[in-house]
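Everything below concerns the one structure shown next.
Complex shown without one protein chain; remaining protein chains in place.
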Amino acid sequence: MKIFSKIYIALILLFLYAPIAVMVLFSFNSSGSVWVFENFSLDWYKELLFNTSMLNALKHTIIIAVLSAIISTVVGTAASVGILALRKKVTKSLVMSATNIPLMNADIVTGISLMLLFVFFGKLLGLHESLGFITVLVAHITFNLPYVILSVMPKLKQTDSSLSEAALDLGCTPLQAFFKAVLPSISSGIFSGFIMAFTLSLDDFVISYFTCGHYQTLPIVIYNMTKKTVTPDAYALSTIIFVVIFVLLILYNTVQNKSSVKEAAKI
Amino acid sequence: MNKKRFGSRLVAAPYYVWAAIFIIVPLFMMIYYTFTDVNGVFTLANIMQLGRFKKAFGLSILYALISTIITFIIAYPLAYFMTKIKISSQRLILLLVVFPMWMNFLIRTYSWITILANTGIINTFLGKLGLGPLQLINTPGAVILGMVYDFLPYMVLPIYTVLSKIDKSMLEAADDLGCNSLQKLRRVIFPLSLPGVASGITMVFVPSVSTFYITQKLGGNKTMFVGDAIEYLFNLGPDFYNVASAISLVLMVLILLCMAVMNRFSEGDEEGVII
Partner (left out) sequence: MLKNNIVELKNISVSFDSEKVLDNLSLEIQDKEFITLLGPSGCGKTTTLRIIAGFVEPDQGDVLFEGKKINGIPAYKRQVNTIFQRYALFPHLNVYENIAFGLRIKKLKENEISLKVKEMLELVNLTGLEKRRVDTLSGGQQQRVAIARAIANHPKVLLLDEPLAALDLKLRKDMQTELKKIQQKLGITFIFVTHDQEEALAISDKVVVMDSGKIQQVGTPQDIYNEPKNAFVADFIGESNILDGIMLDDYLAEFSGAKFKCLDKGFEKNESVDIVVRPEDVDIVEPEKGMLQGVVTSIKFLGVHYEIIVDIGGFKWMIQTTDGQNVGDKVGLFIEPDAIHVMKKSEYSGKYGDYSSYSEEIEHLSDIIEEDEN
């Protein structure tokens, strides 16, 4: 039984990583084919440095991801505090249902509905082009917000309400109490909300596709590329991103483990 | 007390404004576009046209159902086996299962072409054995494989979360009351994991039913799915937004219905299924 379960897990992991392995392998292919592997080379990594459209798209992606993650983390954390302070259960569940809409809806529906909104108001304002940087950013913040709220809110709920009362009791103003007593105890929730927002934004294709206009992010460029022929430089870039994210993830895990120790050492 | 609460309620105001404009209003925009023509005049023409997409809807639902079921069959044992190993290995494997989600899914999907194509890795290998080539790419099987592959983590995660939270004393109680392992699985573990299963099913079904990339790349664009239809109409330009909107609206209603059914299983478990 033990052996069987280990083999099963291994097979699934093989299934999950086979395409990724293929991608990494062909990024080192000396020929331009993603079909036949000839020789090992770093050509496509060099090529990448000159692929301005892809590098531009990468820049766009990072700008959008950073901005949308920061904004949605701030707004979403404040929202969690406010939503939990709501007295009436009905109001609370109404707000939560609205929050859940982008989570539950298919991306394509969210994308189309936002696109319609932007186009409608773009027309009203007489804009020549209604889709672009601002609309992608708004769309990303919108779909990031529920994730931030859902990772902050449980932490906030877990936080002993007497923690902020204790701070008030010891002379903090309500605002001080929030920053000195509540915020530190929900910081892990805020952090993971931010990370989730950042990575979701980095990876989003469908919603960006409908709302980006000419402000193309990396997934859009890759999509356009796969419509024609894919050259291994796309694989090379993906491999780099893969490694970067992998390192970030490892770092995140160790930071999470060590943060408590550090906290104690800092004082 | 009241003042204090008012203060903390107020900080959510920016979010309420945001949610109203960018979550609620877009839904009404979809309804507006569905029931008007290009000039903004009321019409039912868009709804009437939906008949032409009957087949797309049918195919999408069918494929999504099949891939959801297969995903479940693969994911449940995986999640279950994961809870049986050392805690430290559990974390590692969870990380490995989730990790592909951080990879660009277009590239991951595209890589399958390299594997499945007529001149791809599998067929090259078969050729060396003197077999094949098999038609793997551009088949219904390839589309379903793509869906299962892309959305598997969404199924594993909630099921694993629920399974790992099951109180160990509950299992001991089952042993104590004379359950063998199979009975324990059927009578205790599975019923307790239903909320996770329900959210796993929705988390896989929703993107499967609405996908347009997987179907184009691995299905060879031979047939049109709902997602393809929406994308196609969107690319035709503003004149076709109204019909695209009508299809999206129907798709949303369909998803909401599916959700409503699934919610009956996962009531009271609003959080914890998302990492």
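Worth pointing out:
Each chain gets a letter, A and B, in the order it is written, and its residues are counted from 1.
We take it that a contact is a pair of C-beta atoms (placed from the backbone, for glycine too) under 8 Å apart; a residue touches a chain by one contact, two chains touch by 3 or more.
Note that the coordinates shown come from a computational prediction; the quantities given were computed from them, not determined experimentally.
From the options A:Leu14, A:Val36 or A:Ala166, the residue with contact to the unseen chain in the full assembly is A:Ala166.
Summary of contacts with the chain left out: across A:Ser5, A:Asn56 or A:Gln176, the touching residue is A:Gln176. Residue positions on chain A in contact with the hidden chain: 160, 162-163, 165-174, 176-177, 180-181, 184-185, 187, 260, 263-264, 267, in rising order.
Here is the rule we use: only the chains that are shown with their structure count from here on.
Here the spacing of chain A and chain B, counted between their Cα centres, is 17 Å.
Of all residues in chain B, those touching chain A in their complex are 4-5, 7-16, 18-19, 22-27, 29-30, 32-33, 74, 77-78, 81-82, 84-85, 93, 95-97, 99-112, 114-115, 117, 119-121, 149, 152-153, 202, 206-207, 209-210, 212-213, 217, 227, 230-231, 234, 238, 241, 244-245, 248, 251-252, 255-256, 259, 270-272, 274-275. Considering their complex, residues 2, 5-6, 8-9, 12-13, 15-20, 22-23, 26, 34-36, 75-76, 78-87, 95-96, 98-99, 101-102, 104-110, 112-117, 119-120, 138-139, 141-142, 145, 147, 149-151, 153-154, 174, 192, 196, 199, 202-203, 205, 209-210, 218-219, 222-223, 226, 230, 234-235, 238, 241-242, 245-246, 249, 253 of chain A touch chain B.
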